[in-house]
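Submitted below is the structure of interest, expressed as structure tokens.
The complex is shown incomplete by one protein chain, all other protein chains being positioned as in the whole.
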Amino acid sequence: MIATSIKWTRHNLFGKPFDVVLSLLVIPGVLWLAYSITDWAFVSAKWGIIVQSLRVLMIGVFPADQAWRAWTASAIIGAILGAGLGCVFSFKPHHGLVLLLVPVLLLIVHGGLGNALPATGTVASTILGWALTSYVPLSRKVLPAAAFTGFIVIVAIMAPPGVGLWGGLLLSVLLTLVTSVLSLPIGILLAFGRQSRLSSLRIICTWYIEVMRSVPLILVVYWIWILMPVLAPQWGLADVARGMIGFTIFYSAYVAEYVRSGLQAVPRAQTEAARSLGMSEFDINRSIVLPQALRVVVAPLVGNVLDIFNSAPLVFIIGLTDFLRAGQMILANPQYGDRTFEVLSFLLATYFVIGSMITYAARKLEDHMATGTR
Amino acid sequence: MTIHETSAVRGMVDHDHLKSRRLRNRIRHEAIQFGVIAIVVALLGLLAYAVKSGLAEKGIRFSFSFLANTAGFDISEGWTLTSGESFLPDFTLFSPDMTVASAFVTGIFNTAKVAFLAIILSTVLGTMLGVGRLSTNWVVRNLCFWIVEFVRNTPLLIQLVFWYFAVVLRFPPMASAAHFYGLIVSQQGVYVPALSWVGGDSMFSIALVTLILVSVVGAIFDPIKGMRRVCVAAAVIYFALLFVTGGVELNFPVANKFKASGGTSISPEMAALLLAIVVNSASFIAETVRGAIDALPKSQWEAAASLGLSRRYTVNDIVLPQVFRVVLPSFGNQYISLAKNTALGIAVGYPDLFNIYGTIANQTGHSLEGIIIVMASYLILSWIISTLVYWANRRLNPMGVPR
Partner (left out) sequence: MNLLKILTAGVFAAAAFSAAQVSASVLDTVKQRGVLNCGTDNTAPGFGYLNTTTGQMEGLDVDFCKAVAAGVLGDASKVKFITVTDKSRFDAVLTGQVDVVFAHTTIKPARESSISIDFLPINFYDGTGLMVKTDAGIKEFADLDGATICTTQGSATETVLTAAFKARGWKDSKVLTYENLEKLFSALNSGRCNAMSTDKSALAAWAGNAPKPTDYLILPDTLDKSPFGGFVAANDSKWRNALRWIEYGLFQAEESDITQANLAEKLKSEDPFVQKFLGVDGGYGKDFGLPDDFIAQAIKAVGNYGEVYDRNLGPKTKMYLDRKGTPNALWTQGGAIYSPLWN
């Protein structure tokens, strides 16, 4: 036992002189960092602030007495995401156990059952959705329609207290979902436009894509936020809606580039074969080119969802209270001025967990799609 | 495939018929073409008109005349161009007496400065991280993996705030800062000794500088094969000569009550922004590099090993040169998003273009005009980057060489 571990250490850490130097430099540094972080996290950090303001972090300025609306919405989102997951990876009991850890953990730190209830509901509906599409293949067919209905229900439930009050992690997730969904069709159209036989259309689409990819998102969002009410005052679009429009306009260009790389991956011979069969251009694109192209780019598109989620904090510029801004709002109270690192660490950890899940899903999808084509 | 060819494929028709059909197709094509352009122009015109009348309706003024007003606010760091006494514009530190336009120039300068440094540093660090993920050392391999994974899965904005408050501002204060041969590392900034010109206009010193420049240019472009080493050596000798004869001298920073004066410095804000952006972009670059290395045929590694080449030589001389050829376009994309990420400087108080725009918008009220200037600046910056990358790509992958 000891012999094998010594052998492993020799081979993996001190194999060559250069490795010895690297190991001697890196290992103490990593250990010291790990020690100081652990020491801080378990000894000096005061995590009470997180527990105390968890609701604000999750739903932001949403009125406390209307919180059930937000919790219902998050349960629906959980179900949709779970069901989406179920179409690709089949549900296993240990997945459920891991997910159930979240409410259990909450119960331990928070005490009251009432506080853990929303998390339990969301997790439960995620598991239900996941299990449903995993075990009942028929349900996959109705998923798009169900998800669409779900979105409408979410908006209907969340709207009454005022769209401007959406906030916290829920807003970040909603913004990410809406942007990802809306930017897909626009991105596809742009990608086709960029490959169009009409040079004018091609140039316009190329320009649009290149300009959007060259300016910072924060500017696009702010500009849309100012211009929409100037252009269409009678619509009275809420800040949230304008934020979503800004994000969609920006990310459509990125989606278009991903889709275009997929379109280029479809062998030219297929298009020519279809054309020789007398199919119309529209039919060729819809039923031959696009399905194959999307199959190739599904993993990068999921990666794009992560990008959107990670840039959601930029909506602070138009006064929305997303997850990060909710954290800042807690810190804005002078009493909590010295808890900066507790709050930021919690935000960072949450972002990391969600981000890792998305990355993991993207990798799995990539493998899934790769095996599908072979 | 164009329309002519399509009709030719179908063409079981006589020549005349084909010809008229081609003409008809062509006219239709042109008509649609024209229509699309007309509609887009009309839409843009309408948009501009609607915005203009909408702004007038709301009583929002729209003019660029505010650019000539005196700024009246200070910017914590940065150089700018002002119309000096001579023909050429002066390149000086910004001061509140200058115009709003100068403030914008300061912002552009600060943004370009961080973007330029970050591009170089993140390419180096990214390649190291990417290669590090394939290291034979278990700790290094896993450390690189987790750094990349962690950085890619969290928002840059929070990373930036962490770098600033948890790392850079934890440096010692000026009074107890470490002094190390003129290097001062404190939370007021990192100060390093700078070279300053004391040669006046002595002919000898100027001649030496010219010689140094010539040798450096020679070292970079290497016109005659093998001359590089000679050029480098010459540059070093000339420089030493210049130093000894008193053409330049080292200007050491001296700590005073609040900060240090003399030398050259990097402000904490810039250091944090640079660190955050470099580490972030490096992680994305590392992924690209690793992907490209993975995509290389395994036989290359085996061939190198069978020739008895060490792993380091294999990586440096066989793997990386091939990788750089492949990854350059995706590096270009990463450079552009890096340049855009500098707009987050506001989170730590770094006066980048977007931050200064915010101040200007608040002090003058002209936010729409400001956005147009800022957008145009970022567009130009991005285009410069993509042109440079395109040019580098052309040099690395000359036409006709298959990848």
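Worth pointing out:
Which chain is which? They are A and B, in the order written, and residues in each are numbered from 1.
Keep in mind that, in the parts below, a contact is a pair of C-beta atoms (placed from the backbone, for glycine too) under 8 Å apart; a residue touches a chain by one contact, two chains touch by 3 or more.
For clarity, every value in this text was computed on a predicted model and none was experimentally measured.
Across B:Phe66, B:Trp79 or B:Phe150, the single residue that touches the chain missing here is B:Phe66. The missing chain, though absent from the display, is touched by one residue of A:Leu331, A:Leu347 or A:Leu365; that residue is A:Leu331.
Touching the missing chain, out of B:Ile32, B:Leu117, B:Leu134 or B:Ile318, is residue B:Ile32.
Seen from subunit B, the chain kept out of the figure touches residues 32, 35-36, 39-40, 42-43, 46-47, 49-50, 53-54, 57-61, 66, 72-74, 76-77, 96, 161, 165, 169-170, 173, 187-188, 256-259, 261, 268-269, 346-349, 351, 355, 358-359, 361-367.
Mapped onto subunit A, contacts with the missing chain fall at residues 52-53, 55-56, 61-65, 67, 162, 164, 201, 222, 225-226, 229-235, 239, 316-321, 328-335, 337-338, 340.
The rule is simple: only the chains that are shown with their structure count from here on.
Rounded to whole angstrom units, the spacing between the C-alpha centres of subunit A and subunit B is 28. Those residues of subunit A that touch subunit B in the complex are listed here as 12-13, 15-16, 18-19, 22-23, 26-27, 30, 197-201, 204, 211, 213-219, 222-223, 226-227, 230-231, 233, 272, 275-276, 306, 310-314, 324, 340-341, 344, 347-348, 351-352, 355-356, 358-359. Partner subunit A is touched in their complex by these residues of subunit B: 1-3, 6, 9, 29, 32-34, 36-37, 40, 47, 50-51, 54-55, 58, 60, 135-140, 143, 149-150, 152-159, 161-162, 165-166, 312, 333, 336, 340-341, 343-344, 354, 367-368, 371, 374-375, 378-379, 381-383.
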